[in-house]
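The complex appears here minus one protein chain, its other protein chains still in place.
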Amino acid sequence: MKVQFSDISMRFGAMEVLQHITLGAEEGEFLCIVGPSGCGKSTLLNIAGGFLAPGSGSVTIDGEQVTAPDRRRIFVFQERGVFPWLTVEGNIGFGLFDMSEDERRTRVAQYIDLVGLKGFEKSYPRELSGGMKQRVEVARALAVNPDVLFLDEPFGALDSITRLQMRSELLRIWRAERKTVLFVTHDIEESVQLADRVVVMSARPGKIRRVVDIDIPHPRDLSSRRYIELRDLIFGEIGLAHQV
Amino acid sequence: MSRSRLLPFTGIVAALAAWQIAVMLRPSSLIPGPIAVAQGIGELAVRGLLVKYVVASLFRVTWGYLAALVIAVPLGLMLGMMRLGEMAMNPILQILRPISPLAWIPIAILWFGVGDISAIFLIFLASLLPMTVATMNAMHNIDPVHLSAARNFGIPLRARMRDVLVPAILPQLIVAMRITLGVAWLVVVAAEMIAVNSGLGFLIVDARNAGNRYDLVIAGMVLIGLVGIVLDLLMRRLERLDSVRWGYASE
Partner (left out) sequence: MRTHHRDTESTEKAISVSSVPLWFQRFLLPITTAAIILVLWSIAVRASGTKIFPTPTAVAKAIATLSEKSLLWHYIADSLTRVFAGYAAAMVIGIPLGFLLGWCAPLARAINPLIQMLRPISPLAWMPLAVIWFGVSNAAPIFLIFLASLFPIIVAAMNGVRNVPPMYLQAGRNFGLSTPQLMRRVMIPAVLPRIIVGLRLAFGIAWVVLVAAEMIAVDSGLGYLIIDARNAGKHYDLVVAGMLLIGLIGLLLDTAIRAVEQVVSGQWSVGKKQRLTTDH
């Protein structure tokens, strides 16, 4: 297992947020964690990233216990994680401080290309759309060649059309590098569209209800029967009605 | 449209016209009209005092203001980072803040005598507190996401401060610097009215005392206003820098 959560529990004050979470993610896997608001999925991710210490239990990555943030496992926030005082180039090159000038420039160019932002190297975040800013952040994360990527509802602030486009983009980029990805979302459709496996969490206190294998090959047809089956399965797990 | 370009000047022109008319209607010998004031400015220029006084005032402001910046910004950074340090110092800062810098004049004179250093000290005091408080507040307003991202990338503490903290607070700092410069400029004039013998503030007091030259008094006021505007505009230019523009709401 690349990432292993062992019996993680967490409380904030008197509130129990996570209960006995045991979960593993394989190398190169795209794992989605889905659940209703407040179920602790973001907390779980923060623990994995080393930003929070768990009440009990531990997380290991490649066998090493996680105790602090580390550049081998990069968190992608929503587009506000992008530094507004740096250009696109500056942002993407942010973590590459121990490279030579030339190396850095090549690498930055490589990732600008990968995320499809060619031509915007010298632009500032305030000149970019939400989707573009999100791509800058993904590029920034990938540029330092991390082992694991954590994405916490990264498309949450985007409109639904952009979100669809960004999901395709993310999959394309992920296929180029095959990092291990832990992706948190409250959007069930999103999880079925993206993940290899979906971890369904219960409402607070967060427990793992079920882990669902998404055995549809990419590119996934959103009208196919298998897609709808799996999606409804997860809807049912969370206990949601089918009609509005 | 050329009409909207002229608009900003109409206010000033209207005020000047009203002033001139008022003076002509009541020719009391004391308050001069704009024309007399303009002549007064010309007179100062000819006597070489114009440049001399403006430079003297600017000189004092620069020293006091820069000295304050050099201390206030690091101090504000430190206090911003150390919650406990801030809570310890805060009440004291809050008590010192409402005290007019001019209230320090007796102490300034006691320590430094009458002269440039006293004036510079007063400006230093006037600039120190607002700048420290503003820096502290800027620290509070940093988006925690940025600090987390920096830690995530393994950036060591000192580099984090230099590459993330400072750029993040820079927009607010620069606005604070502009406002504090305005305060410093106000105080220099007041300080000069009391403690020295050159500069624009001195000009005002002296012109009145040594012969009721109210044209020079108002000339002094006009010059103060002009230099103040220029200083403000220069500082606003800083706000246009790319590395800082992001921090301001769109115009």
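A and B label the chains in the order they appear, each numbered from 1.
The rule we apply is simple: a residue touches a chain if its C-beta (ideal position, glycine included) is under 8 Å from a C-beta of that chain, and two chains touch if they have at least 3 such contacts.
In this text, all values refer to a predicted model and were calculated from it rather than measured experimentally.
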| item | value |
| --- | --- |
| Touching the absent chain when the full complex is considered, from B:G76, B:P167 or B:G247 | B:G247 |
| Residues in chain B touching the chain absent from view | 4, 7-12, 14-15, 30-31, 83-84, 87-92, 94-107, 109-110, 141, 144-145, 147-148, 171-172, 175, 178-179, 182, 185-187, 189-190, 193-194, 201, 204-205, 208, 214, 217-218, 220-221, 224-229, 231-232, 236, 239, 247-249, 251 |
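Just so we're on the same page, only the chains that are shown with their structure count from here on.
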| item | value |
| --- | --- |
| Centre-to-centre distance between chain B and chain A (centres being mean Cα positions), rounded to whole Å | 48 |
| Partner chain B, residues of chain A touching it in the complex | 49, 51, 68-71, 73-75, 77, 80-81, 83-86, 94-95, 97, 124-126, 144 |
| Residues of chain B defined as touching chain A within the complex | 143, 145-146, 148-149, 151-155, 159, 164, 167-168, 170, 242-247 |
